[in-house]
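Selected chains from the complex are presented in situ; the others are not included.
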Amino acid sequence: MIGRTVPLDPDRLFPADPETRKVARDLYEQVAALPIISPHGHVDPSLLVDDQPFPDPAELFIRRDHYVTRLIHAAGVPLEQLGLTDRSGSAATPTPREVWRTFCTHWYLFAGTASGYWLHTSLAELFGIDQEPHAGNADELFDEIQAILATDEFRPRALFERFRIEVLATTDDPMADLRAHDALAADPDFRGRVIPTFRPDSYLDPLTPGWVERVATLAEWNGSASSSYAGYLEALAARRGYFIEHGATAADHGVRQPLTVEMTASEAAALFARALAGEITAAEATAFAGHMLLEMARMSVEDGLVMTVHPGVHRNHSSDTSRRFGPDSGHDIPLATNYVENLRPLLERFGTNPGFHLILFSVDEASFSREIAPLAGFYPSVYIGAPWWFLDAPDAVLRFRAAVSETAGFYRGAGFVDDTRAFLSIPVRHDMSRRLDSVFLARLVGEGRLALAAAERIAIDLVDLLPRRAFKL
Amino acid sequence: MIGRTVPLDPDRLFPADPETRKVARDLYEQVAALPIISPHGHVDPSLLVDDQPFPDPAELFIRRDHYVTRLIHAAGVPLEQLGLTDRSGSAATPTPREVWRTFCTHWYLFAGTASGYWLHTSLAELFGIDQEPHAGNADELFDEIQAILATDEFRPRALFERFRIEVLATTDDPMADLRAHDALAADPDFRGRVIPTFRPDSYLDPLTPGWVERVATLAEWNGSASSSYAGYLEALAARRGYFIEHGATAADHGVRQPLTVEMTASEAAALFARALAGEITAAEATAFAGHMLLEMARMSVEDGLVMTVHPGVHRNHSSDTSRRFGPDSGHDIPLATNYVENLRPLLERFGTNPGFHLILFSVDEASFSREIAPLAGFYPSVYIGAPWWFLDAPDAVLRFRAAVSETAGFYRGAGFVDDTRAFLSIPVRHDMSRRLDSVFLARLVGEGRLALAAAERIAIDLVDLLPRRAFKL
């Protein structure tokens, strides 16, 4: 059905024009082997503490990757057949091999997608598989991968070294104990740097299910009254401190719109009380959450945590799927996003504050040239986040570079973030980013817009200087 | 003024890079001669029933094509001079030859436009004209075309066969008798498949002029009371059934925003009554129309008609032009369009319903990567409509492919639709689409992102499998 034997092209992602390709390849070769700095992602740190073999190909590549499951779901395959647990009960769980077969049968869906590129490259580079999966070779591939997973070289720590990961940031609940991070830091046999990220969304927005309980947990830990707005702020600041003690350099915020709202402490306290009493309106809750985003910026100014904002996503668009499979099951959908007016209160207060870092991500491409680059081209605090999620793909990355660089240059960026739950895909994602930046720079060189020496310097800085500086690593 | 002799380039639309061009050409050659499936358009079926010669070049290429007339109008030529009938009376109608002369004099306006490409290619391929029209050759070209139109090979049915049209869908008023479709189906000499499409907009939105009368016509046909909301729904369902009996597979919906609104039957009935009484407010009417769009989805789930939605257009932007020349006179202007929140009620109810097909079109490019591809990449019901109207042009099509494919791959698409009133432009439009898809695929092959064998399979599927599947043909 789909072409079968597909060896990895060493010049993959490079453009067809021979001159540009040559320059791109030369630039890429300078950065291909540099260590990986991964300042934002979703890998479970206990993976590295336990250092157990990955269980099977389905667990590794499919079940936990909603980029993969959503597209097979769109083809009509229920999520439970891909190994997701249906919380409403009932459905028999397929075996990993069955999940893998379903995946292989639907492999053709991924042609041209970012996931297809990552999967194909990972299979080829890590497992030496140069065939495209299909129904006919599913079992064979499963066994082949399974055998390799059982070897010591495929334990998470061995891969961590082989991938040359220098820093790996995880994303964590504010009340997380961070024991895995401690264990790794204390382990003389593990030399990587694995750091937590403070992600307080569900503690800030009263409309999030479970908010009242979370506020109570915070208060209990803090020894303050659950009903005290001042205690709530204190507890949040203290938990940020706890994260900093455990290595965190950043706090991450996922919001529908990057709304920030000025209000007095007494106004905020009144809304907090109404929220605890379950009496808050949706508009009030939105305002309160917007105020809390501003408070998080204030705390970042005070404690130095880099503030990253990932806005513009309607989470859990399908209620039924959410109810059955929980969050992150593939139906978060981007929205038109307004940064300029929503972030103004925050930037009015902290935009030029030395030491404050605000990294803005976007899944609304229209905002790149219109809002993100102009903001980062003036405010010293604002850094441009890498194209994220649906835009973390070859053509989208090049569109992003073209959209922001002419206004903001290369030095207002924050480097690449892989943002992945899939540990094995980390190197291929960073490699893709390095290839694409080389392609972009090579084009500017070819068009007489950039000296080759400058391009070489920039290629390295994009991988090294920029993430270190923006994320304070 | 403009270059004169312009023979058709066999490699037209292919990129300059020789390697990519070669792959594109090879892919294109595989699909160039495949039958045309045209699942959405505006050709008048009586054209094929009557099978009369096309009257003249102005009728054929200008008067009825608002893509053409609007751009000459923008250059300051009144629409009546292009042969449009001014309903406010008075103006003397120019002869077809005069209209043609005006067109040729303004031919330079079309350089670089989609219409220019279609016109140039049609003139060359169908009429063997390798000169660009201008004032000096207008009469000669008119006579040349006129002579060819009089031949039997240029009768509509002969062209239908020559164009290799397998399926041609028309767009029809819900109360249309569909006699022309019946006649074609019953005619043993005509082997094509010409099917109607149910287009109920003006029966659903109380703000459309004539809505009350249309509701009355529906009720009369149905034998129900005109004032009965239940009867109104019944009649709509019955007319859908009538269309299905006459071969329809789809219902088409053109709306300003793809708003869908949940309300109870009694709420809807109350608004229906207020609308009939002329007492409905604009906001209520918008809500009612949004509810009716949801009802159409419910009926599609029940009767199986594919639901296509063409939103995001401010129709009849110039009131004076509308009054004088009616709708479709060239001043429908796109708008920023929100699919994610507007369609949520519909997708909550039917998004994962097996057998329900919802094809989303857009003229707001920002929505492609942000909303359309993510929705189609999760909901099994959602298919991505081809870039439409102002975006049905070479560069726009390639931007579209780049915007959606990385998220949704190639198999969430619904194939190409020509959406044309201009029968003669059907083959060149489909040919353009096939060339451009070949260009896009060839680039991925050249960048090592897609195996050639996969590209070959996809090129064929885009032309054959995808429209058949999405439109249930």
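When the chains are written out, they are named A and B in that same order, and each has its own residue count from 1.
In this section, a contact is a pair of C-beta atoms (placed from the backbone, for glycine too) under 8 Å apart; a residue touches a chain by one contact, two chains touch by 3 or more.
Because the structure is predicted, anything quoted here is derived from the model rather than measured.
Asks: If you can see 2 copies, how many does the complete assembly in this structure contain?
Replies: 3
What we mean here is this: only the chains that are shown with their structure count from here on.
Asks: On a C-alpha centroid basis, what's the spacing between chain A and chain B, in Å?
Replies: Roughly 39 Å separates the two chain centres.
Asks: Can you list the residues on chain B that touch chain A in the complex?
Replies: 17, 19-20, 336, 338, 340-341, 344, 347-348, 351-352, 354, 366, 369-371, 373-380, 382, 402-403, 405-412, 443-444, 446-458
Asks: Using the touch definition from the top, list the residues of chain A that touch chain B in their complex.
Replies: Of all residues in chain A, those touching chain B are 1-4, 6, 8-9, 11-17, 70-71, 73-76, 108-114, 116-117, 132, 314, 317-321, 330-336, 363-366, 390-391, 393-396, 399.
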